[in-house]
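Excluded from the complex is one protein chain; the other protein chains are retained at their positions.
The first chain written gets the first letter, and so on, giving A, B and C; residue counts start at 1 in each chain.
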Amino acid sequence: MRHLTYYQAVREALWQALEADPRVFLLGEDIATYGGVYKVTEGLLERFGPDRVIDTPISENAIIGAATGAAIAGMRPIAEIQFADFIASGFDPLVNMTSTIHYRWGQPVPMVLRAPAGATWASAGPFHSQSMEAWFAQIPGLKVVMPATPADAKGLLTAAIRDPNPVIVLEQKYLYRRMTGPVPEGEHVVPIGEAQVAREGRDATIVAWGTMAFKSLQAAEILAAEGIDVEVVDLRSIVPWDRETVLASVAKTGRVAVVYEAHRTAGFGAEVAATIAEEAFQALDAPILRLAGLDTPIPAHPVLEAEYLPDEHKVVEAVRGLVGF
Amino acid sequence: MRHLTYYQAVREALWQALEADPRVFLLGEDIATYGGVYKVTEGLLERFGPDRVIDTPISENAIIGAATGAAIAGMRPIAEIQFADFIASGFDPLVNMTSTIHYRWGQPVPMVLRAPAGATWASAGPFHSQSMEAWFAQIPGLKVVMPATPADAKGLLTAAIRDPNPVIVLEQKYLYRRMTGPVPEGEHVVPIGEAQVAREGRDATIVAWGTMAFKSLQAAEILAAEGIDVEVVDLRSIVPWDRETVLASVAKTGRVAVVYEAHRTAGFGAEVAATIAEEAFQALDAPILRLAGLDTPIPAHPVLEAEYLPDEHKVVEAVRGLVGF
Amino acid sequence: MSLTDEHRRQLYYYMRLSRAVEDAAWALNNQGRMVGRLYTGHGQEAIPVGAAYALEPEDVIAPMYRDMGAHLVRGVDPVEVFAQFMGKRDSSNMGKDSGLHIGDMSRGIVGMISVLPDSLPVALGVALAFKIRKEPRVALTTFGDGSTSTGAFHEAVNMAAVLQVPLVLVCENNGWALSTPNAREYAAANLVDKAVGYGIPGRHVDGNDVEAVHAAVSEAAALARAGGGPTLIECRTMRMRGHSNIDPADYVPPEMLAEWAERDPIHRYRARIEAAGLWDAEREAGLEAELQERIDQAIHQAEAMPEPEPEDVHVGVFAE
Partner (left out) sequence: MSLTDEHRRQLYYYMRLSRAVEDAAWALNNQGRMVGRLYTGHGQEAIPVGAAYALEPEDVIAPMYRDMGAHLVRGVDPVEVFAQFMGKRDSSNMGKDSGLHIGDMSRGIVGMISVLPDSLPVALGVALAFKIRKEPRVALTTFGDGSTSTGAFHEAVNMAAVLQVPLVLVCENNGWALSTPNAREYAAANLVDKAVGYGIPGRHVDGNDVEAVHAAVSEAAALARAGGGPTLIECRTMRMRGHSNIDPADYVPPEMLAEWAERDPIHRYRARIEAAGLWDAEREAGLEAELQERIDQAIHQAEAMPEPEPEDVHVGVFAE
């Protein structure tokens, strides 16, 4: 199969959706003329014109509100927030208006909110590095996906565009240009809510998502060389999340590490761990381990950033402890 | 000791702080002339004047930003957000600016953000009932307290006002006029970060906070009549939270239910449960149980609201199951 | 659209119906027969009625909580209103939300939420959809004076102006945002001065004159439909009751209420259509009886509707 880089896979999903469905349009800051700060939307203005690829003022609240309005008026808007951190500036419409419309009056809101999220291991600092999936997971009515491969970047975005609900796609900016992989050329849909067993193993389970799934697979290779055989479950979707696949893996291995990049406290990994504690209590041979970002802002200096972030080496160390328990 | 209602205890803390410290002032919507929608700030304008009790336009972002600015300029602002739900409209300054100032350039931000939070069991509906402590717990740099008694309402607010950090006080609007209790007349400080064993017991531990601590104590009485002796730990502070007291209780009882009003998924109870799963694995005789609000918006109709909310009867039922495990 | 005699009688009718429904709801609420509080548009009826009446059926309106009249003009039946207010299972919000948060895109009504003024950016999006599809439709949204202090207002109006979408912005300036008077909400001489900063036309209208509101909105809608972008219309009125039915509003100077009582939009309009020979005591008596009956029946019907069942709470978080 043909290989694409992660950001190219995102662009392909957008391109194909714009081709296939006249209701689809894009809006966001600097996405048209500039092609987006990560050049993900480059070329789309030229192909689809300014009515379907719309540059907006710096107005995250209005971008999210407008996408919501266009969605209920029959369009399939795809809004980009330039960095996921800035969703905080449009937080209210998202969590109070967009997320509750269907529950309150039965009106579907088929919109997508895309945003580059997560750290870069390149000093992007406290306001261009955050992973805030836990905020959205607290809000009923929002779906959330975090693709960890180019194929999933295309497939989950495509699923998001077709979903009748608001879906937040937290694209992993670390992977945009670092990860290349096979991506189906034509229609490619990855169902929202299905985890992927990215690697099978017997000794322990790692549950991870986004960049941490990528790092965990690297860790698994290192561990394999030591004779430790870990299973890596890439969650892919945060809301809804695939409890069955996770619980089945834990039932098999009896040991689990939950690895996430967001701040440890009240991160989504807490939900995963709590669920396992509730549902798989008797299958566990060791305490559930969480490895996560620190409870500090995400610092800029590489020395500090490295200390903040979980990476393959920290995963390896954690899993060694887990297996030795 | 003299008894006060919860909202009176809040007002007394404000009153005494305004008396004691010229740096203290209040700002918010309808807090001055009107005395606040729950009349918590009634009488303060008359006593302290319009320079220290300030009505603002409907501008949650600017209220939070202005409190932050006044704090770094040497004041001790106490901002009110009329309903905690509307913090979403001022989310960005809080989570990105206010919370990171000290970490990034060493400047303390001694401000308090008060807001009536939680459901009312009186049809306040999706936008006047939310409990969003988990959002703030995900943000390093914000302290969060949720008093469950009049004494704590006064003592934690007083501690918050004196704290050199931004502290969010999620006052429990359900308790404002429903709960009366002894409150020390003079200076009364409840240290932030210390849980309270609100009831001692042997058979199981309930960890709860805010209104759910109140309801859990009611449940404990019912359970006691059945011969089930539960310990109720009222967390009081969410950030930082008192892991030691919780873990000690779990070590003693071996069984734990975490009860919270917020949406179940990714609620702060997930953090508590995950921590117990990690730290007290070998002390547990039963799976950690979570009883929480549903993963739906908080509905208005009493029939639906009752279904959404955990209450003393649901706690009783859950604990029966836990003890019978 | 210029108003025929029949139109003018209808404008009067809708204002009367709006007030009758709200008066009945006031009583119901005080009797504990409603879910949640009541926020009325008593004294402001000319604005939602005049504005909604100026729209075409295929247009979309995103009204605020005082806009009973706008709902009625769009075809919402009083039965639906009372069912909604009672949180009935088959009401617009199915008991999940309360108040006048009725939403129904098939009739072009965006359901509001409590957070202010969150329908405004949504209406911008509806208008954007019309623009993209090159449909000759407009979106209209109403909001209070207090709501113009919010960031949501600013971002949405500015973006609407930049994108030149067909949006009509109707501010119901009733002098107060809960207990906060205009002077503590904005420092400009007139709220409509904000239009200058957005580079869009601004109109200042007597909000207690239903025909003036209708004319201003008709003109703004025509401009928007023709690709001329948004207009900000400030309708000056007065909140004649408390913020909600539990607010005694003793912060409002009694003189102010007395002064505005003179300008009641319904009384004024009745005088006007009577002077024009379109209305008389007999018609009035007939209307009175009709409204009475319609309201009584509607309450009856609504009250007979089923309450939500506990299981309903789980339904509908996501669309299938």
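By definition in this document, contacts are C-beta pairs under 8 Å (C-beta built on N, C-alpha and C of every residue); 3 or more make two chains touch, one makes a residue touch a chain.
Keep in mind the model is a prediction, meaning the values are calculated, not measured.
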item	value
Contacts of the hidden chain among displayed chains	A, B, C
Touching residue (missing chain; options A:F25, A:F86, A:Y174 or A:W241)	A:F86
Hidden partner interface residues of chain B, rising order	25, 27, 51-52, 54, 56-57, 59-75, 77, 92-93, 96-97, 100-110, 140-141, 143, 164-165
Hidden partner interface residues of chain A, rising order	29-30, 33-34, 37, 55, 57-61, 85-86, 88-89, 123-128, 294-297, 299-304, 306-308
Positions on chain C where the hidden chain makes contact	149-155, 158-159, 161-162, 164, 183-189, 193-200, 229
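We adopt the following convention: only the chains that are shown with their structure count from here on.
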item	value
Whole-Å gap separating chain A and chain C, where each centre is the average of the chain's CA atoms	40
Centre distance in Å when chain A and chain B are each reduced to the mean of their C-alpha atoms	30
Whole-Å separation of chain centres (CA-atom averages), chain B against chain C	36
For chain A, residues contacting two or more additional chains	92, 96, 100, 103-104, 140-141
Multi-partner residues of chain C (at least 2 other chains)	93, 96-97, 113-115, 151-152, 317
